[in-house]
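Take this structure first; my questions come after.
Here the complex is missing one protein chain, while the rest keep their positions.
== chain A ==
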Amino acid sequence: MPSNPERPRRITLVRNGPLLVEGPVEVVDDDGAVAVSRRFTVAICMCRRSRSYPWCDTSHRNRSKLPSDRAAGADCPAADRSAEGDQR
């Protein structure tokens, strides 16, 4: 959806989730690399965990823990990775 002075581009902040931006968009990273998406809305990763960065791949989601993870406590690698919700 093209933006214009009467209809500015809408960007939506999602708590513990991606930034939703009306497409098409170009995202330029620190090194000048450009990622392009023509989708009607694009979801831009805010947690930096996405393997499709800069696009969201739902990696921000919380994970349930196995009972054995809880028993293992801090020694368990899964327990070291705090959920995105805890980082904010």
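Methods note: a residue touches a chain if its C-beta (ideal position, glycine included) is under 8 Å from a C-beta of that chain, and two chains touch if they have at least 3 such contacts; residues count from 1.
Simple rule for what comes next: contacts and distances are computed from a predicted model.
Peer 1: There's a gap in the complex where one chain should be. From "VWFA domain-containing protein", "ABC transmembrane type-1 domain-containing protein", "Iron-containing redox enzyme family protein" or "Sarcosine oxidase subunit beta", what does UniProt name that chain?
Peer 2: The record for the missing subunit names the protein "Iron-containing redox enzyme family protein".
Peer 1: Of the residues in chain A, which ones touch the absent chain?
Peer 2: On the side of chain A, residues 12, 14, 17-18, 20, 37-43, 51-52, 55-58, 61-66, 69, 78 touch the unshown chain.
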